[in-house]
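Of the protein chains in this complex, all but one are displayed in their positions.
For clarity, chains are labelled A, B and C in written order, and residue numbers in each chain start from 1.
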Amino acid sequence: MTHQFNRRMLCISTAILAITGSVPFTATAQAADTIKLGIVAPMSGPNARYGGFSLRGAELAVKDINDAGGVNGTKIQLFNADSQGTPVEGVSATRRLIDQEGVDFIIGDVSSSVTLAMQPVAEDAEVLLLNAASSNPKITYQAGVGGFKWTYRNYPTDENRALVVAKYAAEQRGFTKFAVLSVDSDYGRSAITFTKKYLPEFKGQILSEDYYKEGEVDFRSVLAKIRDNGAQAIIYYGLADTTPILARQMVELGIAGKVTLIGNGEFNTEKTIKSAPTALEGAVEAAAWLPQFDSPASKAFVEKFTTTYKEAPNNHAYVHWDTVNLLAAAIKQAGSADKSKVRDALSKIKYKSPVGDVTFDDHNQARLPMILLQIEKGVPSIKGAYSADIQYPAK
Amino acid sequence: MSLTETVPQARRRDLRIPLAVVLIVVALGAPYMGSRYVTHSLIIALIFMLPAHGLNLLVGYTGLLSLAQAAFFGIGAYTAGLLAVTYGTPFYVNLIAAALVSGAAALPLGIPALRLRSTSFVMCTLGFVIIGQAIAKNWVSVTRGDMGLSSIPKPYFELGPLSFTVSGTTNFYYLALAVGVLATLAVWAIVRSPAGRNMVAIRENETLAESLGVPTWHYKLIVFMISAMFAGVGGCLYAHYLTVVSPLTFQMYYSTTMLIIVLGGGAGMISGTVFGSLLFVGLTEALRVAPEVRMIAYGACLLVLVFWFKQGFAPLINRFWNAIGGVK
Amino acid sequence: MLSTVLEQVVNGIVTGSVYAIVAVGMTMIFGVLRAINFAHGEYYMLGTFGAWFAIDYLGLSYEASIVVGVLATIVVAYVVGQLVMRRMVGAPAESGVLATLGIALILQNTVIFVFGGGYKFFSGGYIEPISIFGFSLAQQRILILVVCLVVFVGLELMVTYSRLGMAMRAVSQNVECCEVVGIDVPQVVLRTFILGAALAALSGVLTAPVNVSVYGGMGELITFKTLPIIIMGGLGNVRGTFFAAMILGIAESLVATYVGLQFRDTVGFATLILVLMWRPHGLFSTQARF
Partner (left out) sequence: MNAHLPLLEIRNLSKSYGAVKAVNDVSIHIDRGEIAGLIGPNGSGKSTFFDCSTGLARPDTGTVILDGQDITGWSLNRIAREGRMLRSFQKTVTFKSLDAEENLVIAGQMFTFPSIAATFGLGKLSRSRIEGLRERARELIKMAGLWDVRHQPAGNLSGGQQKLIQFASMLMPEPKLILLDEPMAGINPKIIERVVDTILYANKSLGVSFLVIEHNIDVVTSICQRVVVLDQGSKLVEGLAHDIIQDQRVREAYLGG
């Protein structure tokens, strides 16, 4: 305290303060005639491993659209904002996009609790919020006729997924004894809640129930338990980067090929299968998309993404890429980038996505085809695409 | 300053009162001066200022480094959120309940933890956050697990026949400002009281304080509970403002944020905490101009803080304040 | 029943070995610096990333990638040590927390910035399972166990007989005295820090084949796992850390099996708090006896 705080320090600190005080609040120059699109995603910290793919997917779509001359001749300008996967940061990012950057459209976030916190902000500012990766059912329970008019979700809910998987596992594969091993998040938990709702219909029985925390790397204990309790299949709604870890440990414990993985968690990518082929053989997955999906648009996306970023795209990359294209289609259909016109167009849209037709229900939830696949001889084989309407709780 | 000392030679004009007036006007008029984004940022600063005030009592005045603040913040947020969602209670009920529940939770946690010294105490308090998150995730019947609470209603007041709802960013700002000012006054009162002096004594030398009859253990426990109450109040505002409470509220990131506010502003100074919360929010928002390197720059700022501003910014504020007052 | 318990104990020991190698570096750094290193997990991450880079970009073998990963981390640790850690001698605890948090943010997000945020798959290592005494384990895990034992025996010898080891013990007991007798304290801190970081990196490279997923934020989780261990082990106590890591590894395995995997991450801190209730100074002597 003595003489450390001399004049120089005072100057430095005043400068720092001046900068921090003024920079965030100066509006950026208004570039005329662009469609301003914001993306909110975790870009730092541990959750960046999902946000990183989201951002790249969206960037790729924007680049493609702009290279092709934009939408109705107008280019899209993409602003990215870091949410760190926490609600406070997510809301701050959203506010900044709306008030400083003046965006009319926002895509985000990956984490459900962030999306839930963003909803009222978007509603308040009347900015179109397109969600592409959160699975909490509440998001669309409270959207559309449920309340928030400006929230749309282009991502399947867990209910449909859970039903499709349970039905296939019971009817086609004849499983009756299941062990639950899902991620400890709203996604993993709600998928299991829905599975439990449908499983009795198929005379299925759950023998053990475990949830792993994000970033978990040791499943040996749980797998040993599952090996001993005689489950035929593991119901796994997990994170994409955990699947290979789990699969390898299944091999390690000698239950690969004896217990089948069912659920969702990118079982189908080449890298995952290569990491433990025996464990994934016969695995059943309900996915919104898979890289091997046989449609020209999908194949082109995979190729372009891989050449641009030197890494294979995953589901998060795809859904964000697809959602930007969906937005572009809606703007095109509306004939203008006016946000309320675009919103009306979105409600009525029949968008041709690479996997099939997409429409929105009265809760602004996309009706998406769910692709059911099974890994056979090391490659995913598609067993069908299912689409079902969501039953909203009466309220 | 005592009267016997020499009067400063050239007394410059005292600008403190005009500056204070300007500050008050800015605080009151902020929503009309900047965009909603500015107002929002100020609300976030005010929300985090509350647990930081509590932490300042612990770290700055009593000398206990705690990382448990996020746990009590979370408990407060859940208490307020659950009350508002389930019973639709008025805001002040939620606020008081959040403070009381957080404070009460601090009692059984503080009793064993405060027996520990330095590093063990820090780790123990960090453990509360981690365990709190596990409870929030797994006690589904109460907390609704990972689904969390959402659509928490806007705060509303019911005073006799009168009732009104605080809606919109601007109104919420005034609510947060009112709570923030009250909390700051409360901290001021605690610090200025004889108990505040005892807290400083514990920080300076616990055994000596003990030998002079100060029941240090009781004081530490009481301050731990008070600090938890401040965190609970902050949690209540957080729940109402963000409308979402999830197990993510219990995270180390929030605890360290509060610590950064206290230490960055200047531990053991009320103005430091107020300033620190503005600085923290200003800094993290300013860094949004470069999203790719934002957290790298933030980390670098922490190092600058540690090595160049060991006492935080409070001594600078004091110098500035004295300088404009004409006191050399 | 008994064999299941036994199997879980074996699992726990393997997990514990990983924790032990990371934690011992952290506890040694605490010993000489009296600061908790919240960035310690980041060196684990750096080691893993270095090895991943060596395999995927340079096309090296796994064995060579171990060397690359550890060396890359040593270089980073040297820079961080010179710029930050040696200046922290005698700094208060709060400064230590903030400075190491700052380093953690910088390292983590620089890696994200350079390599992209997305997760990467680690290919390499000896992942084929083998059966020993009826337990099925990946070969890599056997390697981890062996390395862990070698590291701890080596550290015991080093601390007892080498000059650096003796200087470390001296610094951990009394910094002022060391300055008086002419031990260059910042230098000892720097070397201890680099050694600790290198061990964390080694642990990262060794576990990468079984943990597969590689991403910038992976270090944070390891930091949180090791924190309770170093406290339980008696801060600065090498042997205590080894046993604490094993205890935690085994406890985690048993909880994951018999209570539920979702409680696994709380085991560390819950055990820590229980232990501290019973023995406020940890299970093992707090006196820094390397």
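We take it that a contact is a pair of C-beta atoms (placed from the backbone, for glycine too) under 8 Å apart; a residue touches a chain by one contact, two chains touch by 3 or more.
Bear in mind the structure is a predicted one, so any value in this text is a computation, not a measurement.
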Neighbouring shown chains of the undisplayed chain, as defined at the top: B
Option from B:Leu107, B:Val142, B:Leu182 or B:Leu208 whose C-beta touches the chain left out: B:Leu208
Hidden partner interface residues of subunit B, rising order: 2, 189-190, 192-195, 197-198, 200-201, 204-205, 207-216, 218-219, 222
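By our rule, only the chains that are shown with their structure count from here on.
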Separation of subunit A from subunit C, taking each centre as the mean of its C-alpha atoms, in whole Å: 33
Subunit A and subunit B, separation of their C-alpha mean positions in angstrom: 34
Subunit A residues counted as touching two or more neighbouring chains: 43-45, 184
Touching two or more other chains - residue numbers and ranges from subunit C: 105, 108-109, 262, 265
Contact footprint of subunit A on subunit C as seen in their complex: 4, 7-8, 11, 14-15, 105, 108-109, 112, 116-121, 123, 127, 129, 136-138, 207, 210-213, 215-218, 220-221, 252-254, 256-257, 260-262, 264-265
Touching residues on subunit A, where the partner in the complex is subunit C: 42-53, 55-56, 181, 184, 209-213, 215-222, 224-225, 228, 240-242, 244-245, 248-249, 251-254, 271, 275, 309, 311, 314
Residues of subunit B touching subunit A in the complex: 34-38, 40-41, 44, 137, 145-148, 150-151, 168-169, 238, 242-244, 246, 248, 251, 253, 279, 282-286, 288-289, 291-292, 294-295, 308-311, 313, 315-316, 319-320
